[in-house]
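With one protein chain withheld, the remaining protein chains of the complex are depicted in position.
Presenting chain A:
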Amino acid sequence: MVDVLVIGGGNAALCAALMAREAGASVLMLESAPREWRGGNSPHVRNLRCMHDAPQDVLVDAYPEEEFWQDLLKVTGGKTDERLARLVIRASSTCRDWMRSHGVRFQPSLSGALHTARTNAFFMGGGKALVNAYYRSAEALGVKVRYETPVDRIELQEGRFVAAHSGERRFAAKACVLAAGGFESNREWLREAWGRNERGEWPADNFLIRGSRFNRGVLLKHLIDSGADAIGDPTQAHMVAIDARAPLYDGGICTRIDCVSLGVVVNREAKRFYDEGEDFWPKRYAIWGRLVAQQPGQIAWSIIDAKAVGRFMPPVFPGTQADSLAELAHKLGLDEATFMHTLDRYNAACRPGHFDHTVLDDCATSGVAPAKTHWALPLTTPPFFGYALKPGVTFTYLGLKTDEHAAVHFNGVPSDNLFVAGEMMAGNVLGQGYTAGVGMSIGTAFGRIAGTSAARAALREGQHV
């Protein structure tokens, strides 16, 4: 019998497998995806949020524990377990050398993202390079990996793990780590969680999934049904507004639309609905998914003029282009009269100021609702561009409740040999909101803890037999 069974194949699973193997346990990993799709959402990641008290390799300046904690507290609105959060924060300061020892490489951030070079360490080549490195290292250490093995059921005995089932196949082990991601690609569950709105629509039907099609939450649901303690709210997820033409799954980073704060956003009724210039785009990035989800048809359009071109990350799909605003309305299929009214009112409300998209500038509207509080320039320079937006789900927050040993809990009692890591428990730390790179901080910290705990549980059990 194998000592430690790891279910999942992304960052958290790999961290757990490597740690368990390093602790001397034999390890088998079960990944539901085929090899070419391995890794779940992790191939889409870009960076890791790291605490550090002084400049360190790719990180500039300092990002002390307290500041990291305050950032987390702010975005979660207090929906976080301080003990576990601080554990993650501290672990984020020391994990990079271990990551390097398994082949992960970091790079200085190059293209103008200097302010993130303080808080986040960027992976050379992104998450797929990281996942590849971990798999190479795991295989070199003798971790066995089985692809195309979706686990649908766990055999439990009084809160202890006995075996995992994938269809007809049964995998017994002395201990187990669950790291099978969230449930964002389970359309039925999303539909159920978001329900029906006052317009009679099922909003979740219009969501796009930014990451893996394999994170179906089968195990999460199964464990909750089997009495495991859950934490979080099923409608809470990291949601951004992405290009409506993005693929249904795995659109990843490139489908983001970065021009929101440079123009205006209108809904299907051709009306504005939120302050596009509230704050810097990275800070507001994660609120627009929910904002669009609340609009009729779960769709909106970001409208800019030629002045914005070259000031935001180039979009992956070309925008709809027109030489006049009326023509743009027509091309976008929006009611021309309302659109022109909205745009004319906005344009007339823009007060002169010093435009600077790199600071919170003083270009604001007055006398229009909603206001645009920064970067409000009238849209007057053709050509005009429109980009259709839909909500893109990054990952869900509902997860299994856990403690500092990463144990799964049943009625408040920690299991001796069943552990959880990554998106499957991220909700303990991240009850809502998001701050870039913290998903990897949580997954790396808890993946490593879960691997160590599982190895200890398995080897302890080994001595009894």
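Quick note on the criterion: a residue touches a chain if its C-beta (ideal position, glycine included) is under 8 Å from a C-beta of that chain, and two chains touch if they have at least 3 such contacts; residues count from 1.
Here is the rule we go by: contacts and distances are computed from a predicted model.
Asker: Of the options "Ammonium transporter", "Tricarballylate utilization 4Fe-4S protein TcuB", "histidine kinase" or "MoxR family ATPase", which is the UniProt protein name for the chain that has been left out of view?
Answerer: In UniProt, the chain that is not shown appears as "Tricarballylate utilization 4Fe-4S protein TcuB".
Asker: Which of A:8, A:127, A:217 or A:443 touches the chain that is not shown?
Answerer: Of all options in A:8, A:127, A:217 or A:443, contact with the hidden chain holds for A:127.
Asker: Among the options A:313, A:349 or A:459, which residue touches the chain absent from this view?
Answerer: Answering carefully, the residue with contact to the hidden chain is A:313.
Asker: Can you tell me which of A:181, A:217 or A:252 touches the chain that was removed from the display?
Answerer: A:252
Asker: In the complete complex, the non-displayed chain touches which residues of chain A?
Answerer: 36-37, 43-44, 46, 105, 107-108, 110-113, 115-116, 122-129, 132, 136, 247, 250, 252-256, 258, 282, 309-316, 357-358
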